[in-house]
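Left out: one protein chain. Kept in place: all the others.
After this line comes subunit A, so read on.
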Amino acid sequence: MAQNPMRDDPTPPPALARTSAARIAVNVDGVAHLDEVEPRLLLVHYLRDRLGRTGTPIGCDTGNCGACTVDLDGMSVKSCQVLAVQADGRRVTTIQGLAGPDGAWHPLQRAFHEQHALQCGYCTPGMIMAARDLLKDNPDPTPEEVRDALEGNLCRCTGYQNIVRAVLAAAAELRREGAPEPRGKAAGAPRASGQEAPA
């Protein structure tokens, strides 16, 4: 069948024979990790409990709220809806991978701050990751398109108005900067890529 144009990385992950403990290689926010995981381990638990990257929260744990949204090989996914083994050979970008190498915030992070797009902040990492996904394909969205793109992300505090404003403001800034993020490219400079973390 024709190669899939949507995937930035057409190489399939390696085959694995039946196992109860899988060795996986995952790049998370620019850092390569080799780990042994139980197949039932969810990606969100791998990020939080194994790697200590707790910037990605768990909201509903049923796939509905979007709080746990991360970028997997260029596409937004709910990390409670993906097994860690399914991220084998892939790149994950979390909210903690968005800031530049000097720690400068991503325009979306700045805009959420400036537009008061959060109250408790629990939904914010997921909102930002979902908005970032939208802006890759659509650098100049309408308010309606922003709302559609965030339909899988629930906020119990803000009433969404300022979230939509923040995404529009960040989109405008990204257009001014003239550097829309292409699909599949991890944001920010890769850090210490190729290193192995202890399992």
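The rule is short, and it goes like this: a residue touches a chain if its C-beta (ideal position, glycine included) is under 8 Å from a C-beta of that chain, and two chains touch if they have at least 3 such contacts; residues count from 1.
Please note the rule applied: contacts and distances are computed from a predicted model.
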item: Record-based protein name (UniProt) of the chain missing from this complex, from "Carbon-monoxide dehydrogenase medium subunit", "NADH-quinone oxidoreductase subunit E", "Branched-chain amino acid ABC transporter permease" or "sn-glycerol-3-phosphate import ATP-binding protein UgpC"; value: "Carbon-monoxide dehydrogenase medium subunit"
item: Which of A:28, A:83, A:108 or A:135 contacts the chain that the document leaves out; value: A:83
item: For subunit A, the residues touching the chain missing from this view; value: 1-4, 6, 10, 12-20, 22, 38-40, 42, 45, 61-64, 66, 69, 72, 75-78, 80-83, 85-86, 88, 130, 133-134, 147-149, 151-153
